[in-house]
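I have a structure I would like to understand better, so I am pasting it below and will then ask my questions one at a time.
Right, subunit A next:
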Amino acid sequence: MSDPVISAKNLDLTFQTNDGPVHALKDVSLAINKGDFVSFIGPSGCGKTTFLRVVAALEEPTGGTVTVNGMSPEEARKARAYGYVFQAAGLYPWRTIRGNIQLPLEIMGFPKSEWQSHIDKVLDLVDLRGFGKKFPWQLSGGMQQRASIARALAFDADILLMDEPFGALDEIVRDHLNEQLLELWDKTHKTIGFVTHSIPEAVYLSTKIVVMSPRPGRITDVIENTLPRERPLDIRDTPEFQAIAHRVRDGLRAGHAYDD
Partner candidate 1 sequence: MSWFYGSLLFWAVAWAVNAQLSKRSERWVRFFVPTLFGITVLVIWEGMVRGFNINPVLLPAPSAIGSTLVGEIPTLWTDLVQTFFKGALSGYIIGCGAAVLVAIAVDRSPFLQRGLLPVGNFVAALPIVGMAPILVMWFGFDWHSKAAVVVVMVFFPMLVNTVQGLQASDALQRDLMNTYAANYRQSLLKLRLPAAMPFMFNGLKICTTLALIGAIVAEFFGSPIKGMGFRISTEVGRLALDMVWSEIAVAAIVGSAFYGAVALAEKMVTFWHPSQRGQ
Partner candidate 2 sequence: MKSFLSILTVVAAIIGLWYAACVPMNIHEAAMQAQRAGAEVTPETAPERRKMGRIALMVKNPQLWGTVYAQDRPQLPAPHQVGAELWKTTWGMVEKGRAFSKRSLLLHGWITLSATLLGFAFGTLLGIVLAVSIVHSRAMDMSVMPWIIASQTVPILAIAPMIVVVLAALQVDDLIAKGVISMYLSFFPVVVGMVKGLRSPDGMQMDQMRTWYASRSQTFWKLRLPSSMPYLFASLKVGVAASLIGAVVAELSLSQNGGLGARLLAGSYYGQTVQIWSALLAAAALAAVLVWAIGVAQNITLKRMGFTR
């Protein structure tokens, strides 16, 4: 077994607030291997988004270690090791969709001759080929989020970090996007870290489910998903699926997610 792509050991992150210290992460240890699709699920304040942000070097841990591709998160960021997808699409309204996908390529200094091919490739991956010249506000919410995913894929990073990307969309669109995301993962073999609120989504998408709980933010359970890699949407009705979802729910209950 090769080295894990993302490795966290005894990670701590404490915020100092007016009401005293907040332990966003306490003693979090986790190993994510190449090609994994890892979901993080838990109630608000359990640290799942914070963990993702630490991996992305958007937050500094106050204790413990974390490495990405064997480097510190800061170095990994400079080496452009990952793409980040936020909760909101965050596309620039003054650029077309192609222009938005081009943005990281411009900043990272990709040669101009390569831009077209990169953009075309990722537009195909998210099935937005005909919409390149449109502006973000001309697209629906679901399509904007797909464009945001395309942007994160544009520069061929091996790791994709996604923070509740489908949270603002309705369930029908969400189902569709879940399917597409799995297809994409299958085609590109990326390592994906995915934060979600939705139990069915976590079980449907991932190879590994990390259940977290708040106060302090910690891992309650890590569940290896035994479902096959090929998953039609109907798999959500099978007893196997329900069993795993049940285990997730138990983990959440153990972490007091359902208490007031």
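On how the list was made: all candidates are chains of the complex that A comes from, given by their letters.
The criterion applied here is as follows: contacts are C-beta pairs under 8 Å (C-beta built on N, C-alpha and C of every residue); 3 or more make two chains touch, one makes a residue touch a chain; residues count from 1.
Computed from a prediction, not measured in an experiment: that's the story for all the values here.
Novice: State which numbered option touches subunit A in this complex: 1 or 2.
Specialist: Result for subunit A: touching candidate is 1.
Novice: Which positions of subunit A touch candidate 1 when the two form their complex?
Specialist: Residues in contact with candidate 1: 56-58, 77-78, 80, 82-84, 86-88, 90, 92-94, 103-104, 106-108, 135, 137.
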